[in-house]
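Working notes, beginning with the structure itself.
Entry: chain A
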Amino acid sequence: MDGMNVSVWGLGKRYGSVRAVEEISMDVRAGEFLSLLGPSGSGKTTLLMMIAGFEMPSMGKISIGDRDVTYVVPNRRNVGMVFQRYALFPHMTVADNIAFPLRMRKVPRQDATRRVCDALALVQLEGYGKRLPSELSGGQQQRVAVARALVFEPPVLLMDEPLGALDKKLREQMQIEIKRLQQRLGVTVIYVTHDQEEALTMSDRIAVMRDGSLEQIGSPAELYDGPATPFVADFVGKTNFLEGECRSYNGTGLEIGIGQSGFIRLVQCPPALTVLPKPGDRVRLAVRPEQIRLLRPGEADGPALEGVVETVIFVGSFRTFLVRLPGGELVHVQVHADHNASHPGEGDRVSLAIPGHAVRVFGQARC
Partner candidate 1 sequence: MPATPVMRRPFLRGSPTSSREYGRTPSLLLVTPLLLLLSGGFLYPVGKLFWGSIFAPQATLKHYLRIVEEPLYLLVLWRTFEIAFIVTVLALLLGYPVALAMARVSGRAATLVGACVLIPLWTSVLVRSYAWIVLLQRNGVVNSSLLEAGLIEAPLQLLYTRGAVVVAMTQVLLPFMVLPIYSVVSSIPDDLTRAARNLGAGGLQAFLRITLPLSLPGVAAGVLITFVLSLGFYITPALVGGPSTLMMSTLIGQQTTELLNWPFAGALSVVLLLATLLLVVVFRRALALNKGFKLG
Partner candidate 2 sequence: MALATSMNRRGMLTLSAGAALAVGAGGAPEQTVAAPLDGLVDRARKGGEREVVVAGGTGAYGDLVKKHFYSPFTEATGIEVVATGGGYGEKLAKLKAMASVGRTEWDVITLSIDSLTPDVTNLLEDLGNCADLPDVAARGVAGSCLGKGVLFDIGGGVLAFDKRSFPDGQPQPAGWADFWDVKAFPGPRALPNVGNPWWNLIAALEADGVSRGQLFPLDVDRAFRKLDEIKPHVTVWWKSGDQSQQIFRTGEVVMAMLFSGRAFRLRAEKLPLAISWNGAPLDAAFWAVTKGAQHPNAGLALLDFIYTRPEAHAAFALESFGSTAQREAVAFLPEDARALSVLQPANWSQIIQVDRGWLAANREAVLERWSTWLAS
């Protein structure tokens, strides 16, 4: 099966005066794995339901492949869907569940039986066909739901937080399985999740949603390294936010004072800003914890922030230091665990070196 592209233009949904989804336009490429990421109430599920045909858009257009499906009933859209709670039919066996879409398409019985077997094999559930969904574990039910959504070879698969009900370990395992399956089959996947790690792990691209609007769309790396807004910076990965004030700007560089805690010097024009800040403007800085270098006091060869280690958290392959700056800000610093090196302990004074290229500067408007 080959994936198809899915496009939405100016798609919006209103319930009375409440805007659940603002006018959104985006293109999901054929064979792409795209996640709709956002907190609950951000409109991601509504957007998915409109693509599936369960919600009628208030405005805009949806097309799958070259076909405008805006007003096509759900059963004629030919998209697969995996629901949050799997939505397996409790009164049908696993095989009957998987055969359901084939039966609806009047696939000949023999052909259908073969395809059901293939689908069960695809999700590694050979021999489970005669069982009832209630006799399966959560992970197994999830696979049946995937098999059922794929057995009729839809070019597009919609998934609505399909792993939300599973425990962490099983969830991580399933993430990889689903990703592999998608790559093998070449199906376009639109995947709704509120779990940023899951989105980062699985997606070709992520569309971050907030309050019904599209905040940013891009590859995991683009989102991680170049968040367009503080919201994205915060929601995707961990970020330190620091409030600061522009001190000088001489055409190529910018110096930002962090209150009583020191200052940071940026060499290049900060990418997130469309309007360059003037001296005296208040700005917001975002720095990833792993981008900060932790040094002994005075070791820095440029401007640095001084602080005291308050807490050290050991997280297996790395450590997180919580450093209190003189202005009161708490900064997370993440360092790869090197068991031979000596790390500062709690109460030690440290110096934080922040490379200019690692800093994102945002105006105050949306802080």
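Quick note on the criterion: contacts are C-beta pairs under 8 Å (C-beta built on N, C-alpha and C of every residue); 3 or more make two chains touch, one makes a residue touch a chain; residues count from 1.
Behind the choice of candidates: all candidates are chains of the complex that A comes from, given by their letters.
Just so it is clear, the model here is predicted, and its values are computed rather than measured.
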item	value
Selected partner (touches chain A in the complex), from 1 or 2	1
Residues on chain A engaged by candidate 1 in the complex (per definition of touch)	52-54, 73-75, 77-81, 83-91, 100-101, 104-105, 132-134, 138, 141, 148-149, 152
